[in-house]
Structure formats: structure tokens, C-alpha cells
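All protein chains of the complex are present and in place, except for one that has been dropped.
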Amino acid sequence: MDFPLLAFSVFSTIAILGSLLVIFKKNPVSSAFALVLVFFAFAGLYALLGAHLVAALQILVYAGAIMVLFVFVIMLLNQDEPVHDLEATGVIYRVVSALTVTALGAILVRAVLASKSMTPSGALTDEKIASLGGNMKAISEQLFTDRVFHFELTSFLLLGAIVATVTLAKRKSRGEEGEV
Amino acid sequence: MLAQRKPSLLNRLYLIEVVRGLAITMKNFLFHKKVTLQFPEQRRDYSGRYRGQHYIKSVNGVENCTACMLCPTVCPAECIHIVAGEREDKEKYPIKFEIDSLRCCFCGMCEEACPKDAIKLSNIYEMSQKNRTVYEKDFLLEQRGNK
Partner (left out) sequence: MSSIETTLMFVKIAIVLMGLLLTVPIMLFVERRGSALMQNRLGPNRMGPFGLFQAACDVVKFIFKEDRAPGHVNRFYYTIAPWIAVIPAFMTFAVIPFAGSLQMDGFEAKFLIANLDVGVLYCFSIASLGVYGIIMAGWASNNKYSLLGSLRSSAQMISYELTLGLSIVGLMMVFQSVNLGEIAAAQGETLIQLGPIAVPKWGVFIQPLGFVLFLVSMFAETNRLPFDLPEGESELIAGYHLEYGSMRFALFMMAEFVNMAVASGLITTLFFGGWQLLPGMGFLATQVEQLGILPAGGWVQVLFQGLSFVMKVAFFMWFFVWVRWTLPRFRFDQLMNLGWKVLFPLGLVNVLVTGLLIYKGVL
């Protein structure tokens, strides 16, 4: 067995097992740690595809920042005994969730079957990237020239989110002051 | 309420103060006299009136003590235990003289009370022992630390 295939098998196994752990672990903190494992495995898969920048950003942003925030929030919340009693939920709830999961699974299977090969394809082949001077340069060039509109649009979206958060937080604190 | 004093911009910048602090620690590191006393080799000089381990003064191998019981009476910690006896020459003497070193508070009252200048506190301060120690008469008579 050659090295990429071996590495792929290892990382994908970790990713799948980690995802299962995320769902089936009863403790939210354990789930969060399992999710970090999944992100790490994903980063490994990206690195195998030669997308080192995406791999680094995956770990830096998702595993290193967002999940730390998640764990922070979970630990701060004083959670009671988690509710895992499926019997308590209604029939409609169960039917709807089953249907949703089936539909999502069908879409996933369809997508996998429709893709012709498992290797990356598109305008940016490995040789093209190398000629552009590496992942970093290739992505940066694209991001700040052709895709600058999308880039700015995303930043507006984030700005909107920040403004909304600040507004919500401010309103709540003012309400508390009023009560006092 | 505490007075709110706004520090100057330079102080709030913090960096200059940090550098000054670093300079102070470096000065201490390099030049300042170290205060550590390297104990077994170097010793601190204690006053001659320091009250350390006890001993019973003896003259020509005979203890000064006449078992008058003044020291156990005055002892606030009640750590002295004396059993009196009679010598051949009808002299009163202590058969047993025990000091419970764990109870003793080293106040020196026994030394003050003694009319015969028998019980004394020496300058010895290394008194660590491996077990709970009661100083026996023989031990006290060894004239340890006699000045």
C-alpha cells in the first residue's frame, strides 16, 4: 500500500469515527473534542490533496479558534443532566427527522455517484498552482483580483453579524439596568 | 472611594516602565549582594542571651541541682518532671530529671527560678530529632553548649 492511500484511509477513518462520536457522546464537551478530531482529520485530507493553505486554515480557524470558543461556551453554560430520552419526543418529530436524514443521505450519495473521479479537477491543477508560486500566492491572487467582490460581500455579511450581536448584547444589558 | 488618577500617556504606554523594570531586575541579577546564608557552612551570629537547648550545669561531675522543685513549679508549659532522691551524704538530688522538649516553650523561666544555677538554656538551636524527644538527665548532664 502506498503512502497517500494509507494516510487517506487513516484520516478518513478518524473523520468518520470522530463524527460518530460527536453524535453519540452524551457529554457536550466530549462531543466538542471529537469534533476537533474530525477537523484535524479533515485538515490531513486537505493536505493530502496538496491544499496546504486550506489545511492550515482549517486547523487555525476551525480547530484553533471556533472550537475553542465552542468549548468555552459549553463550559460556561451550567448544563443540567442532558436529555436523551427519545421516547419523550413526539411521533411527528421522529418522522420529520427520519425524512430529513434520508433526504440528506440521498443527496450525498447522488453527489458522490455523479462525480467522475475522486481526484481534484478544475482550472487550477497542481502544475498551474506551482507555476503561480504555490497555494498561498494562487489563492491570494484570485481572492484580491477576480473574486474581490465576493470577498468584500463576505466581509459585509460578517460586519452585519457583528452589528447584530452588539445590538442584542447592548439591549439586554440596558434592560437589566432598567430593572435595577 | 479611591481617588481616580489618570496616569500620563507615557505611563499608560507601559512599555517604558517595562524596560525600566527589566533594568532593575537585571541590576539585581548582576550586581546586588545576595542575601542567602549558606547554612551548614555559614552560620548566623545569635545573641548570647539566645535561649536554645537545655543543659544542667555540673561541677566535677556532680550536678548543681538539688531537686528543689522550683523549676517545675514555675514552668508555664509544665514540661519538667523531677523525681527527688537522697544521696549517701544525705544530700538531696534528682533521680530523674526530664524535660519534654516538645512541650517546652523556651521561655527561660526555669533558668530564672533556679537558685543553684543548675538548669540553663544554651545557644544550640539545631534540635531536630527523629522521634518525640524527652531530654533525660544523662543527656542534660553532657554540658552541651556550656559557656
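Worth a mention:
First chain written, first letter: the chains are A and B, and each begins at residue 1.
Following the convention adopted for this analysis, a residue touches a chain if its C-beta (ideal position, glycine included) is under 8 Å from a C-beta of that chain, and two chains touch if they have at least 3 such contacts.
Just so it is clear, the model here is predicted, and its values are computed rather than measured.
The residue from A:4, A:134 or A:160 that touches the chain not shown here is A:134.
Panel shows chain B; residues 15, 18, 21-22, 24-26, 28-29, 32-36, 38 of it touch the chain omitted from the view. Taking the complete complex into account, residues 29-30, 33, 36, 40, 43, 52-53, 55-60, 63-65, 68-69, 71-72, 75-76, 134-136 of chain A touch the chain not shown.
Note that only the chains that are shown with their structure count from here on.
For the pair chain A and chain B, the distance between mean C-alpha positions equals 69 Å.
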